[in-house]
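The complex appears here without one of its protein chains, the remainder shown in place.
Read from first to last, the chains carry the letters A, B and C; within each, the first residue is number 1.
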Amino acid sequence: MNKEVAVIGYAQTLYEEDADASREMLTLRAAREALVSAGLKREDVSTVVTATNDYLDGRTISNMRTVEPSGASQKDESKVEMDGAFAALYAIMRILSGFHDVAMVIGVSLASVYATYLPGIMILDPTWDRERGLLNEVSAAALQANCYMREYGVSDEQIASVSAKNLDNAARNPLALRQMPGLSVEQVLDSRMLYSPIRELNAWPATDGACAVVLASGKTAAKAEKPVWVKGVGLCHDSYLTERPLAVMESLKLAAEACYKQAGITDPASQIDLAEIHENFAHEELMAYEALGFCEEGKGGELIESGITQIDGGLPVNASGGALGANAVCATGLARIAEAAMQVVGEAGDHQVPGVKTALAHGQSGPCAQDNVVFILGGD
Amino acid sequence: MEYKEETTSIQGTWPLEQWRWKHETSVLAKKFLEALKDKKIIGLKCPGCGLVYVPPKPYCRCLSIPDEWVEVKDTAVITTYTFTGSWSFGGRLEGTGAPLVIAGVMYDGSDTQTLAILDGVDPDDVAVGKRTRVKWPENPQGGINDIMHSELI
Amino acid sequence: MRDVAVVGVGLSKHVSKRRDVNIAELVWEAVSAAYEDAGLTPGEVDGVITGNMPAFEGVNLPECWGAGHWGTYRKPLLRITTGGTTGGSVGHGAFYAVASGLFDTVIAIAFEKQSDGDSTAGLNTVILADIAALLGFGVDPSLLLAFGGGAVGIAVYQASSYMKSSGCTTHHLDKVSVLCRTNAAKNPHAHLQQPGLTPDDVAKTDLMQYPLRFGHVCPASDGACAMILTTGERARKLTDRPAYIRSVASCSDEGALIGIGGSGTLNVDPGRQESCKLAAARAYEHAGIKDPRNEIDLAEPYAPFAHQLLMFYERLLLCDEGEAPAVLNSGSMEMAGELPVCPSGGVISTNAIGASALERIAEAAMQIMGRAGEHQVQKDVHKAVAHGWGGMVNLNVVAVLADTPRG
Partner (left out) sequence: MKADEDLQNVGRVGLPLAPAFNWSVGNWMEQFFDGLKERKIMASKCGLCGRVFLPPRMICERCFAKTEEWVEIPETGTVEAFTAAHVRVGPDGELADLPEPQLIALVKHDEADTLLVAGLVAKNASAGMRVRVVWNETPSGALDAISCYEPMD
C-alpha cells in the first residue's frame, strides 16, 4: 500500500488489575485521548469500529453501550468480535473503500468483570471438548507449547527468556500492568506452575484497559503532523486446535506473507526495525518469530538467545512489554499497533527504540492463536 | 448410517453469576436518590452540549463528562406508553383485572426520558404529548419508587 | 471505488428446531447453497466475513470450531457481530472487503440456531448489565419485566409511539402480518408460512403487551444465510444479471433502555428512529439515488414486529412520515404492487436473528437477479433497499442494491 491509510492518533488507558471505572468510561477515556493525539474532534470521525466480545463483557450486543463513549453516536459504527487489531483491519477496509475518511478503532475489556477463564472455554467445540472439562486457553496453549518444544527442541529456558525480556521491557512502559525490572530467567522458572511448561509468568495477566487508534485516508493523513503509514496488512484463520499441526503458526505465516507482499518486505529480519507481537503466552512469541520470518522454522529459541529481539538488539520485539505485560483482551493487538506507531513517531518515552522507520504489529484471536493479523507500519 | 431427526443434546450454561459489572451509575444514583427525600429530582448537565441527563449519566454522547448537578421539575410530557397484556410478567397478570399503564416521560428541564406508572388510568386516556406530574409519597424514602408513580394533569 | 456485486445467495430452510444438525452443519447448508448458486468453489473465494448473536447459542467465537464446515480453510476471516443488525453488518463487512481492493471475492455468512439456547434468556443478556445498574437505583426487579415490555421488549414503546405519530391502528398491524406471512407461504426458506391468513385471524391472537399481539411478532428460528460478493468485473463473467451493491451505510444512536439505567437515556423516542433516516439518506446519496420513492422498486425492511414494517418504510424515506399506513391500504406493498415490501415474508415470518439482516440484502439481491422463484415479484426490480435494525432500538444498517453499477 502506498500512502493510502495512516495511523494518525492513538491512546491507551493505564492497564490495571481492577480498574476503578466501567467499560464505558475506559472507552471514553481512550477515545478522547486518541482524538487529542490525532488533533481531531469527534465530528471529524466518520466511522467507529469497536472490538469487544459479548462473553467477556457479560452482555449480548456488547457494542450497544460503547456507541456513545466511543464517539459513535449517529455515526457509522460496527463491531468486530475479535481482537482490536482485526477491528483496525476492518477500519482500513472502510477507508480504502472511499466511503470513509477518518476511522476510530477501540478495543476494550475488563478482566475484573468477567470470570477470567470461562469465556475461553466457551470457544471450544460445544459438542465435544467444552463440557469434557480439560481444555481451556491455558491448557490448550500448554499442549501447543509441548508440541512446539518437542518438534524443534526448544527449551524451558528459551521460553522463560521471552517473559524475562518482555516483563523487564514492561517496567519501562508506564501503562503496563506487570512491570518486573531485571526479571531473570530463573525467577520466571520459579513462578507458579499452571500447566507444564506454562507458568504464571509465561502467561498473560488478567487486565482491565482500553486502546484507541485513529486511522485516516491518505488525503487527510497527509495533513497530519506525524502520519504512520499502513504499508501492508494480512490476516488468516486456521483450523480448530485439534485439527491442525500445533507446532507451527500456519495462519500467522500466511497472514505475514500477504502483508509482506503489499509492503514490499522480502527480508523481514533486516527490513523491519521493531515488532510488537501479540504473545498471549511466552512460547507464542518464539513461534511468531518463525512464522514472521525473523528466523528459520524451529530457530525461535536460538533467536531469543542471540539477543537480537532485546530492546537494544537489532530487531527489538515487544519493547512495550507485549501481552505478557498487559492483556486487556480485545485491546491487546490494537495496542501493538498503537505501540508500533508510537515507536515510528518517536513518542515511546522510556521504551523508545531509536531509529524505528518500519515496524510490525501483530494481533491474534481464538485458542492457540487460531486467527492472526499482521500490519507493517512506517513513516515517510 | 441411519439419519436421525433428533440427535443428542449437550447441556451447558453461561455462568453469568460470576460476572461483576461495573457502573459509575450506582455511585451517581446515591446522590440522585438522596435528593428524592426532599422531593427534588436532580440530573447531570453536560458541559459540552448542555444536555441534562435524568437520571444522571456518567458520560455524554459528545464525549464530555456531565458534571453539573441541576434540578428539574416533577412535571413531564409523555413521549411513549404501553400497558400490560395477558403475557406481561410472563403471564402472571392474566386475569388480575386492570392493565398497568407505563409511560415514558420527560421531566420539564430534562432532555431524557424515564418510565412512570400511571395508576388507575384508562389506557384510552393516555396519549403521547399529554402531561403528567409525579405522585410523591408523603414521606419519600430516597428510592426510585418515590417517583415511580405519576398522574395525568 | 470498485464495483461490488452479489453473485450467489444461499439460505437454509428456517424452522423452530433443527435438532438433526449442529450449528456448524446448519450453517453449511446455506454456505454450500451460496457456492452452488454462484457457481464457485471455496478455493475461488479469498475471504470470509461471518457473525451471529452468540448469546443465543452459548458459543463464543463459534467459527473457531465450526468454520471448517464453511469452506474457510486457512483463509482470511473477520467476525462482525452487532446484535440484531449482525447479518447486515456482516453484509456490509463483505462489501467493504471487496470495495477496499484488499479482497476480490468474499463470502458473507450469518446464522442463528436459537433452539440450542433459550431465546428469552439470550435476549435478556442484552440488558442484564443494565439491570445490574438499575438495581443501584433501587428499582423493584419485579417491575422490570413490565418496564422492559415483557417478552416483546422495548418494541411496545416504539409501537405505541409510532402509532400515535402516524395514525397507524392495530388493524394496520394485523394487515402487515397478513401481507408478510402470505408472502412467506411462497418462500420455501421461510419459517411461518400462513397462506390464507386474514386480519381477523391475527386480531384474535392473544395480546402480549399493548399494542402487540402474538400475531404481530416474529417467531424464533434456526437458520442461516450466506452470500457471495465479488468485483463488478468478475460478477459480469459469472452471471448475466448480478446484483450490484451500490452503497451501504449504518448509523448508531444512543441505546434506549428507557431512563433509570442512566446508561440508556433515550434522547430520541424509540419510534423516531432518526438513525435509520440518517443511514438511509447516506446510503442513497452514495448510491446516486436522488428520489428513493420513485427510484426504489423493492424494499426489505427489517421488521420483527408488525408496526416496524410501516415505520421503517417511512424511515427508509420511501414515503412521508405517517403515510405508510395509507400506502399499505393502497396495496402498493403487495407482491404485485408498485413497491413490494418483504416479498420474502420478512422478519415477522422468519427470524434467525443474526442472519435476518443479511437475509434482507440477500432477498433484495435475489429479486434483482430474478432468482427468487415463487416469490419473485412481478415487476422488474432495478433498485432495492435492504435494512437491518437492532441493538437497544438504536442500530440501523441500510444497503442499496441495483441491477447496474453506480456509473
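Convention: contacts are C-beta pairs under 8 Å (C-beta built on N, C-alpha and C of every residue); 3 or more make two chains touch, one makes a residue touch a chain.
These figures come from a predicted structure and were not determined experimentally.
Peer 1: For the full complex, can you list every visible chain touched by the one that's not shown?
Peer 2: Touch partners of the hidden chain, whole complex considered, are A, B, C.
Peer 1: Which listed residue (C:D20, C:D320 or C:D380) would be found touching the missing chain in the intact complex?
Peer 2: C:D20
Peer 1: With respect to the chain omitted from the figure, which of A:D57, A:D129, A:E290 or A:D371 is a touching residue?
Peer 2: A:D129
Peer 1: Kindly note down the residues of chain C that lie in touch with the hidden chain.
Peer 2: Those residues of chain C that touch the unshown chain are 18-25, 28, 32, 35, 41-42, 55, 57-59, 67-69, 71-73, 115-118, 121-122, 124-125, 128, 131-133, 135-136.
Peer 1: What residues on chain B make contact with the chain left out of this view?
Peer 2: Looking at chain B, the ones touching the missing chain are residues 1, 3-4, 6-27.
Peer 1: Under the stated touch rule, tell me which residues of chain A contact the chain that is not displayed.
Peer 2: 17-22, 25, 112-118, 121, 125-129, 131-136, 138-139, 142-147, 150, 192-198, 239, 242-243, 246
In this text, only the chains that are shown with their structure count from here on.
Peer 1: Looking at the contacts, which chains touch chain A and chain B alike?
Peer 2: The shared contacts of chain A and chain B, listed by label, come to C.
Peer 1: Average the CA atoms of each chain to get its centre, and name the chain whose centre is farthest from that of chain C.
Peer 2: A
Peer 1: Go ahead and note the Å separation of the Cα centroids belonging to chain A and chain B.
Peer 2: 40
Peer 1: Mind checking the centre-to-centre distance between chain A and chain C? Centres are C-alpha means, answer in whole Å.
Peer 2: Roughly 33 Å separates the two chain centres.
Peer 1: Chain B to chain C: how many Å between their CA centres?
Peer 2: Distance between chain centres: 28 Å.
Peer 1: Any chance you could list the residues of chain C touching two or more other chains?
Peer 2: 22, 55, 58, 125, 128-129, 254, 263
Peer 1: Quick one: which residues in chain A touch 2 or more of the other chains?
Peer 2: 24, 55, 58, 67-68, 73-74, 122, 126-127, in rising order.
Peer 1: Tell me, which parts of chain C touch chain A in their complex?
Peer 2: Touching chain A from chain C are residues 1, 22-23, 48, 51, 53-55, 57-61, 63-65, 67-68, 72-84, 89, 92-93, 95-97, 99-102, 122-123, 125-130, 247-255, 263-264, 274-275, 278-279, 282, 286, 390-392, 394-395.
Peer 1: Could you pull out which chain B residues touch chain C in their complex?
Peer 2: Contacts found on chain B: 3-7, 9, 12-14, 16, 21, 23, 25-29, 32-33, 51, 53-58, 61, 79-90, 99-100, 102, 104, 111-115, 117, 123, 127-129, 143-145, 148.
Peer 1: List the residues on chain B that touch chain A in their complex, please.
Peer 2: The contact residues of chain B facing chain A are 10-12, 14-16, 18-24, 58-63, 65.
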